[in-house]
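Note that one protein chain is taken out, while the other chains of the complex remain in position.
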Amino acid sequence: MAANGRRHAALVIEIVLIAAGIVYFFPVYIMIANSMKTSMEIAQNPVSFPTSFYLQNFVKAWVASSFGNAFRNSLFVTVVSVLLLVISSSMASFPLGRYQTRLSNGLYILFVSMLMVPFQMAMIPLYRMIYNLHWINTFRSVIFVFVALNLPFSVFLYTGFIKTVPAELEESATIDGAGPLVIFARIVFPLLKPVTSSVVILNSLAIWNEFLLPLLFLQKTALRTIPVAVFSFQGQYNTNWAMLFAALVLAMLPMLIVFLVLQRHFVKGITAGSVKG
Amino acid sequence: MTSGRHASPTEFVRGYLCSVSEPGGITRLAFTHGGIKQFMKQNTTAVTLAFTTPALVIIAIFLLYPVLSGFYFSLTNWNGLDRTVGFIGLRNYREILGDREVMVSLKNTAVFTITATIVQNFTALALALALDRRFRSGGLLRTIFFIPVLMSSIVVGYTWSFLLHPLFGIVNKLLTGAGLGFLALDWLGNPHVALFSVVGMSVWRWVGYSMVIYLAALQAVPEVLYESANIDGASPLRKTVSITLPLIAQAFTINILITLIGAMKEFDIIYVTTGGGPGYATQTLAVLLYNEAFQANRMGYGSAIAVVLFVIILVMSLVQLGILRRREVSF
Partner (left out) sequence: MRQMKPLFLLILLVLAPMVIFAGGKAEAEPAAAAPAEEAIVLDVYHWFGPEMRDAIEEINGLFKAETGIEIVYESAPTDQYRNVIKIKLASGDAPDVFGVFPGTEVVEYSDAGHLAALGGQSFMNRVMEGSTVVTRGSDGEVYALPIDQNVVGVVYNREIFQTVGVDVPETWDDFLDVCQAIKDAGYYPLALGNADLWVTQLIPYAMAPSMIYKANPDFDAQMYAGTRQFNGPEWKAVMEDYVELNERGFFHPGILSTTYDQTIQLVATEQAAMVVNGNWIIAGIREGNPDLDLGMFPFPSVDAGETAWISGAVGITLAASADSDNLDAAMQYLEFWTRPEIISKYLMAKKAFSTIKGVSVDFDPAAGEIGAYLAKTNTYPFLDQGWPTGVQDVFLKGYQSVFAGQMSIEEMLQSVDDEWAARVAD
């Protein structure tokens, strides 16, 4: 009897979830549907199903925004930034999570307080600095700024998680005479996989969709990242919505794929091996 | 393990680590060279500095320094254009205290933040709990709820402003069709409702983000605990309350903190959909500071507002961390 009740509850939950999913997905459907309509169709009715799948939008958008080039730029910037982020924030979290000294606590507070800064405050001084370094129109400017902006959050995540990872394994390693770098690299870091996945996904996302920083520091058309290239379809008054939507769909796809691939990763029993009985 | 002598630099770095149990049940790593207490302090310092240097350097140069400059601009009357900057001390801050627009924005920020944080976390947790069990449609749904996070603000703004239009928007058309015509409000144009509509859109956009974090935390809860609870015959509700919730308290703290900070800084969604309107109904401090700094050419004043916002966020975060940290449980 109880089992039956439980199955009913499960079914109800599933139905509610699916309904929520449909409602949730609707705006996304609009974006995809509009990317396959002509401008005229969109102006007539933005929420209708496309009458015919007008795929030229994608081709035109690709060419007009030099999408292939923008894609390469976005890829480079995102991959390098995320790599740097994962390395530097996981390393920083090691002492911050394990030690309770005034130094480690102080640094932790420093990092987390940087999370709260509204970016507008730092924008102009930052530009001045990058300009004085002659780093305008170089990739390193956006990379380092991305990393700096996202470090606080990543450090926060890693530190929090590291505290829940028991230190026994590290103890046995030190008895074997291992140094801190080795311990970190071979023992601690692999245990941080769930957080690493989250950090990779969340930061890739933030950096891939970031519009303002590449706009400021990568002004040459050849260096544009995807968001900047895509929004070039916005005119002063009139916007080319058909091409804009098509470009946005194209822009979203890589992130979607990354997410699909990685989320299966942290679904697959990360619990195995992280805790001993 | 040697003791009773000072470590040479190479040994220092390679070091001999072992774990030491401290009162309070904390386990930490320490060097065990002689003069243990003194060396432990020194050496943890070394490790701390060594490991945090890359992050520290990057943040110091590319974030800390510009932010401090921003602080400086708040004490000036700079308009963002002039080559020279005039120092005016705290005059901007005095003006803030008397600025009616700032007070309205402050109120809106408070309402927006509290509502969005509660709704977003409640929804994200519920979704994560529901999706953690293996439903057939689990993987697909997980992706669907996350997709809005992948979209850019302009698309969110465009699509939602069409959906919510009182005349041709689908939302109102459906409501009227279902006989709920009295609920068909002017979602973005009615000043009393607009702020909550914006909260709704913000939650729609970001729930997937919080959900992912909760899911990761749920994954880390060991199956063993559930299994032994099952043997004891615990109900699903009992299991959730006594096992799941306490063990994801960490994720809870993290998520509340992030959504709180994110909501206070939220700019994109509001700017793209209502622009702070109608009138000042959805104007938050983040939108106000952008307008002052960049539209009205009052960079000094805008920076002062940014500093005020920062202080508010700092205070709220510390308070929240203080309350929630104490309730965390570790293995």
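Things to note:
For reference, chains read A and B in written order, and residue numbers begin at 1 within each chain.
Heads up, the rule we're going with is that contacts are C-beta pairs under 8 Å (C-beta built on N, C-alpha and C of every residue); 3 or more make two chains touch, one makes a residue touch a chain.
Keep in mind it's a predicted model, so treat the numbers as computed, not measured.
The missing chain, though absent from the display, is touched by one residue of B:Pro166, B:Gly200, B:Pro222 or B:Pro236; that residue is B:Pro166. Of the options A:Leu84, A:Val112 or A:Ala167, the residue whose C-beta touches the omitted chain is A:Leu84.
Within chain B, the residues in touch with the undisplayed chain are 14, 54, 77, 79-83, 158, 161-162, 164-168, 186-191, 274-281, 291, 294-298. One chain is missing from the display, and on chain A it is touched by residues 39-40, 43-46, 64, 76, 80, 83-84, 87, 123-124, 127-128, 131-132, 134-141, 143, 178-179, 181-182, 185-186, 212, 215-216, 219-221, 223, 231-241.
One rule holds in what follows: only the chains that are shown with their structure count from here on.
If you check the complex, the residues on chain B that touch chain A are 13-19, 22, 26-29, 41, 44-45, 47-52, 54-56, 58-59, 61-67, 69-71, 73, 80, 127, 130-131, 133, 135, 137, 139-152, 154-156, 158-160, 162-163, 170, 204, 209, 212-213, 215-216, 219-224, 236, 250, 253-254, 257-258, 261, 265, 286, 289-290, 293-294, 299, 302-303, 306-307, 309-310, 313-314, 317, 330-331.
Those residues of chain A that touch chain B in the shared complex are 6, 10, 13-14, 17-18, 21, 24-28, 30-31, 46-47, 84, 87-89, 91-92, 94-96, 98-101, 103-104, 107, 111-126, 129, 144-145, 147-149, 151-153, 155-157, 160-161, 163-164, 166-168, 170-171, 174-175, 177-181, 183-184, 194-195, 197-198, 201-202, 205, 209, 211, 227, 230-231, 234, 241, 244-245, 248, 251-252, 255-256, 259-260, 263-264, 266-267, 269-271, 274-275, 277.
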